[in-house]
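For this view, one protein chain was removed and the others were kept in their places.
Labels run A, B and C following the written order; every chain starts at residue 1.
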Amino acid sequence: MATATVSKDILETHPAPAQLDRDLLARCIDECLVCLQACTACADADLAEADVAEMRRCIRLCLDCTDVCDATLRLLSRQTEYVAEAARAQVASCLEQCALCAGECERHADHHEHCRICAERCRRCKEACSAVLEAIG
Amino acid sequence: MATATVSKDILETHPAPAQLDRDLLARCIDECLVCLQACTACADADLAEADVAEMRRCIRLCLDCTDVCDATLRLLSRQTEYVAEAARAQVASCLEQCALCAGECERHADHHEHCRICAERCRRCKEACSAVLEAIG
Amino acid sequence: MATATVSKDILETHPAPAQLDRDLLARCIDECLVCLQACTACADADLAEADVAEMRRCIRLCLDCTDVCDATLRLLSRQTEYVAEAARAQVASCLEQCALCAGECERHADHHEHCRICAERCRRCKEACSAVLEAIG
Partner (left out) sequence: MATATVSKDILETHPAPAQLDRDLLARCIDECLVCLQACTACADADLAEADVAEMRRCIRLCLDCTDVCDATLRLLSRQTEYVAEAARAQVASCLEQCALCAGECERHADHHEHCRICAERCRRCKEACSAVLEAIG
């Protein structure tokens, strides 16, 4: 998916002035959407693999990453009464889960194509979180 | 967003044969992702509008639609041990929430651009749910 | 957990008159909360068991049940601008997931204590959903 094609236009219609750069915000929300889906699908594909017993850590980290990306994109999609500390703490957690999940998925990337795709998406989401954190300051 | 660009490739990597057409599945998952984000952003923008008191029904239906699209896309992203009745019931609920939310957002579409966008996305998600329901049989 | 001890009092403080019996509503919301946690913990414990390869169906149904209970309790916790069809469709899906998950967990109840507990909680949630569906009519 190209960057920032899902959430950008609707974020622009909010009646209040932007508190954070909407391109950065849209990119991060979009990457969270993509990552939550990839992690759900990767955990599920892991579960169906013959080597499921070796995939425990991957499944667990994918499940966490799904839930945290989900909360993060919902929080970032809200621009009414923005609070910087709230956004910062949640985006920092999202960056952490994405980094961990990317790292584990990469270990399986050469034998499980879903892990290769998932690692790539977690990596992109981590970078988008990092850019938002820098903008929050 | 173009249809079926987020979830299609990772769905294809699942080790088991598909139980449902993966193009239909991917389209429905993608529309749920787009719709969950649009509904979160629309509820939030409604809340910041001067006429918030007229937007109560819109906010409530957007919040429900967010939560139901979210559950639905997670369920559809799982292909291991597929159960038709489970998918059918959840997709039927998703179709219902999308139809209600689209109908309410359309009433505000000419004075709130976020409602116009959100209605369109709910409508597309409803159609994708309808196609999946037909495929489940 | 005793029935209807979490959500009852806050549901009673809603400014509008109840559209559904609040005891039934509170019971269903509480059972969904308990069930969402049990299913998350059961899927996770399954994953750590030596026989994880036999637990694939249990894990998958627990993950679905978590997500659907979650959406359902959020929807039922909202009393502003209640729409009967929306509640009916989502509670019907919740009943379906709980029944499936209870059935699968019961198959493992004598060798995995988490499955025994989870089955019991899914069963109670299913019954609470059934009572709400009857009340909606």
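Keep this in mind: a residue touches a chain if its C-beta (ideal position, glycine included) is under 8 Å from a C-beta of that chain, and two chains touch if they have at least 3 such contacts.
Here the structure is a predicted model, which means the values were calculated and not measured.
The chain not shown here makes contact, within the complete complex, with A, B, C.
Touch with the chain that is not drawn comes from one residue among A:Val6, A:Leu75 or A:Cys105, which is A:Leu75. Shown as candidates are C:Ala45, C:Val83 or C:Cys122; the residue that touches the absent chain is C:Ala45. In the full complex, chain B makes contact with the omitted chain through residues 43-44, 47-48, 52-53, 56, 59-60, 63. Taking the whole complex into account, chain C touches the unshown chain at residues 1, 5-7, 9-11, 13-16, 29, 33-34, 36-38, 40-42, 44-45, 47-50, 66, 70, 73-74, 77-80, 112-114, 117-118.
If you put the missing chain back, the residues of chain A touching it would be 56-57, 60-61, 63-64, 67-68, 70-71, 74-75, 78, 80-81, 83, 85-86, 89-90, 92-93, 96-97, 100.
Heads up, the rule we're going with is that only the chains that are shown with their structure count from here on.
Matching the C-alpha atoms of chain B with those of chain C calls for a turn of 180 degrees, to the nearest 5. Residues touching across the chain A-chain B interface largely coincide between the two copies, over half of the numbers being common to both.
Rounded to whole angstrom, the centroid-to-centroid distance between chain A and chain C, based on C-alpha atoms, equals 27 Å. Chain A and chain B have Cα centroids lying 19 Å from one another.
Chain contacts: chain B has residues 70, 74, 78, 80 touching two or more partner chains.
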